[in-house]
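For this view, one protein chain was removed and the others were kept in their places.
To keep things simple, chains are lettered A, B and C as they appear, and every chain counts its residues starting from 1.
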Amino acid sequence: MTVRVGVIGTGMIGQDHIRRLTDVVTGAAVTAVTDLDPARAADVAARAGATAFPTGADLIASPDVDAVLVTSWGPTHAEHVLNAVAAGKPVFCEKPLATTAEDCLRIVDAERAHGRRLVQVGFMRRFDPGYRQMKDVLASGDLGAPLLVHCAHRNPAVPESYTSAMAAQDTAVHEIDVLRWLLDDEFVSAQVLTPRATSRRFEHLKDPQVMLFETANGVRIDLEVFVNCQYGYDIQCEAVAEAGLVRLPDPAAVGVRSAGRHGTAVLQDWKGRFTEAFDTEFREWIAAVASGAEPTGPSAWDGYAATVITDAAVRSLESDGTVVAVDMKPRPAFYGGTA
Amino acid sequence: MTVRVGVIGTGMIGQDHIRRLTDVVTGAAVTAVTDLDPARAADVAARAGATAFPTGADLIASPDVDAVLVTSWGPTHAEHVLNAVAAGKPVFCEKPLATTAEDCLRIVDAERAHGRRLVQVGFMRRFDPGYRQMKDVLASGDLGAPLLVHCAHRNPAVPESYTSAMAAQDTAVHEIDVLRWLLDDEFVSAQVLTPRATSRRFEHLKDPQVMLFETANGVRIDLEVFVNCQYGYDIQCEAVAEAGLVRLPDPAAVGVRSAGRHGTAVLQDWKGRFTEAFDTEFREWIAAVASGAEPTGPSAWDGYAATVITDAAVRSLESDGTVVAVDMKPRPAFYGGTA
Amino acid sequence: MTVRVGVIGTGMIGQDHIRRLTDVVTGAAVTAVTDLDPARAADVAARAGATAFPTGADLIASPDVDAVLVTSWGPTHAEHVLNAVAAGKPVFCEKPLATTAEDCLRIVDAERAHGRRLVQVGFMRRFDPGYRQMKDVLASGDLGAPLLVHCAHRNPAVPESYTSAMAAQDTAVHEIDVLRWLLDDEFVSAQVLTPRATSRRFEHLKDPQVMLFETANGVRIDLEVFVNCQYGYDIQCEAVAEAGLVRLPDPAAVGVRSAGRHGTAVLQDWKGRFTEAFDTEFREWIAAVASGAEPTGPSAWDGYAATVITDAAVRSLESDGTVVAVDMKPRPAFYGGTA
Partner (left out) sequence: MTVRVGVIGTGMIGQDHIRRLTDVVTGAAVTAVTDLDPARAADVAARAGATAFPTGADLIASPDVDAVLVTSWGPTHAEHVLNAVAAGKPVFCEKPLATTAEDCLRIVDAERAHGRRLVQVGFMRRFDPGYRQMKDVLASGDLGAPLLVHCAHRNPAVPESYTSAMAAQDTAVHEIDVLRWLLDDEFVSAQVLTPRATSRRFEHLKDPQVMLFETANGVRIDLEVFVNCQYGYDIQCEAVAEAGLVRLPDPAAVGVRSAGRHGTAVLQDWKGRFTEAFDTEFREWIAAVASGAEPTGPSAWDGYAATVITDAAVRSLESDGTVVAVDMKPRPAFYGGTA
């Protein structure tokens, strides 16, 4: 059975996912698209052999759509996801699930009312082979309990529209999700420190930032976010446990010795870093949808948690680095919790 | 358009490629299979939703087969490839193209007579990202002309049926092909040295072996083949040029510090090492077939060259390490040569 | 000219430095020793061909002593250093210079009154080739201004007598000194966070700890101190600047591939890690003394600063991780400051 996917939002990420569902992942076909810009939707539809729909609601209602992919502008996510849940259709929503904790909870409540999981949120790092190896090592118990995590998330540069709050909302949110999963633990506080800012980029921007998180189990996380580091796209993660540590590898790259140096290239672009993660993410999602199983990727609850935690980080940033408690509801049994 | 592939030979490798064409590569469908063992063919056909054919010739003749994949026992390859060429159908043949240089030349001649390329040989390393990066670096010219290549090809262990000649025929053949491509050069001599053999494996086996090759441009290649190295599957390649060197990376793997050591796991299996290469190999082949283009992967001529060079290596092995000239026909213009 | 050194305190470190001054560093001779335990002093003196003195004051007063090395119990350091300064003799004092900021200031004042530098404090990391390379890279300006430093200081295990405050006083103090020097900057605040403690060691101990420092220039430093990490002695330091980063190397060690792993040994002991630094430290100190020059290593002011900063860290630890300002006097011109 081919899963017929309707795509809401045909911007850069939407188009990349359409390519992925068409050329990379088997068992899927993009049959429907929609976009705020009808011309763009029509154009993409023509190239993909899909039908352009006037609105997300129309697309979701179409009998030619088995599953929905939401890649539209963030503030519109909640509405589309809620519509998909109301229609009982599996929905994959790029992060964020919603831009407010309240909207995330509305989705959580709707999904619980529906009675089985329909929603997956697009945190792709859980599908990266390096993070998966890290999780295997930690889960084996050989190293004992995790105590600390050191991370860095560096981009070569960001556009001027990037704000200081986006360091948490758009950038750190990936570490927030993947560390909750890696540690199988929940964040309880957030703190954002602002070192001297780089002089080589926009004055309005607090860059780099150091984010500190504490988990329910007492693990301390420090995360450097530096989005104008100039030298490349570089993701580092090291988890320190009672009897040892495990560290995310750099991407494999040929070593070159020349002109007095031994070195490897550093990636310049996040797309190259997580290609395999994106492919696996969609392969597993399509397989789950095709088999009628619930998705196993990040849930609506994970989307809610990420939003609450990034909210706490932003509040800390805006209050000079105060420690801000993460104000999260108790996790319902539906999502593996005890509430 | 979906490329309908008929698979000749449904053993382990055949089944793995069927899985790949079905679950990993888009745009392909396995519609026909055959095997010396009709029960196995029927079983695989049932699981794949394909038709089982009594013989390779029947399968090739079927109008439901657009392209042929030969994964049968080596000595049968030539016949199937010749049949496919005669039928004018694209054919992907796992290595070796044929077990004798004569049979390889028959295929070459048939393909030339046909007038356009139909044959691709299954040397997957050309599709490995590490080798491709190496080729990019060498081709850029930044390092000047290549002068030397140091390689190692190590397996943890081989079964008792593995013979000393298979070190060239089954193992070194991968380096032979990928280095011809990497260097864009031809091999002119082969020599095989036999160090002290490991005591930890079969007495009949000369293992490890050191293979030395010279190319037309004077590049010297040394290749360690050690198929019972015990510790893992490990592929090393370093090309030294006039102004620097470039080295194949180890696969990315998490680093662990524990119990007094800092380390990473070494793969135990070649399948894990070249998964991405196999996927890309078939993705590009299917894309070429679908578009009606000639295949861009290893050609019948490359298959012929590999067989002639491995023959030279085996003769050197059997004559106490004498240098043996590679007795290759001039390369026809059809395959990019001058003959 | 041979520098005749008198050693106050002949415990483990004292004896190691006597060995160093005798067997490793040229131009020095240990001519005098003293210890609280006269029998030990006599024994060490006999083996070193030195004279045992009843007290530090006697030793300092001896005309056979050109320079003084203080390796006694920390609380006695101040008295010996003050005596040496009063006698106008160069004095090398193992860390800490004194156990209280007040005593450090008394030494600073005495040295200033004397009018030229006599005191060097035993922070050996400034002499480690890795840290020196880091300083060269940062000082070159190629990477722009430093913004962040990430450090880890891990020991395999500590004895039961080790207290939570010693994580700052005995362990982090090395990073505190070397980072002040590396960054050419002053610390202005300290904060100590206490993650979940390892279960594999003493209940009384808060281990690991995460220490956060801010400098006058706004550089943010995070330092993991984990003194029962089990796997080895491991020192990590990475400085992130505006255009790139520089990282301390691991000690060179042979790589071994065996039993499915590729790895290197991790040192188990700090002595092996900083052997070259200790040797260079004493070689440079003896050379300075021999030539009549002022010492160029860590000054009395550096010893004072380290004590004030560790005091701030301990206060933070004892007040649940509050940010504690570093209450340091203005740096006198005598020590390169403006006061």
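As a working rule, a contact is a pair of C-beta atoms (placed from the backbone, for glycine too) under 8 Å apart; a residue touches a chain by one contact, two chains touch by 3 or more.
A quick note: this is a predicted structure, and the numbers were derived from the prediction, not measured.
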Touch criterion as defined above, residue of C:I18, C:L245 or C:V289 at the omitted chain: C:L245
Residue of C:P75, C:G88 or C:P129 in touch with the missing chain, whole complex considered: C:P129
Residue touching the undisplayed chain, where the options are B:R47, B:R116, B:R200 or B:K271: B:R200
Which residue of C:A253, C:A293 or C:A333 touches the chain not shown here: C:A253
Touch with the omitted chain, as defined above, among C:T100, C:T194 or C:T264: C:T264
Where the missing chain touches chain B, by residue: 144-145, 147-148, 150, 152, 193, 195-200, 208, 210, 212, 214, 217-220, 222, 224, 226, 229-231, 240, 242-245
Interface residues of chain C (partner: the chain not displayed): 22-27, 129-130, 133-134, 137, 142-143, 243-259, 264, 276
Touch list for chain A against the chain that is not drawn: 230-232, 234, 250, 257-266, 268
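In this text, only the chains that are shown with their structure count from here on.
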Copies chain B and chain A - interface residue numbers shared by over half, same or different: same
Closest chain to global C-alpha mean, per-chain Cα centroids: A
Chain B and chain C: spacing of chain centres that average the CA atoms, whole Å: 58
Geometric centre distance via CA averages, chain C-chain A, whole Å: 44
Distance between chain centroids, defined by C-alpha means - chain A, chain B (Å): 38
Residues of chain A touching at least two other chains: 243-245
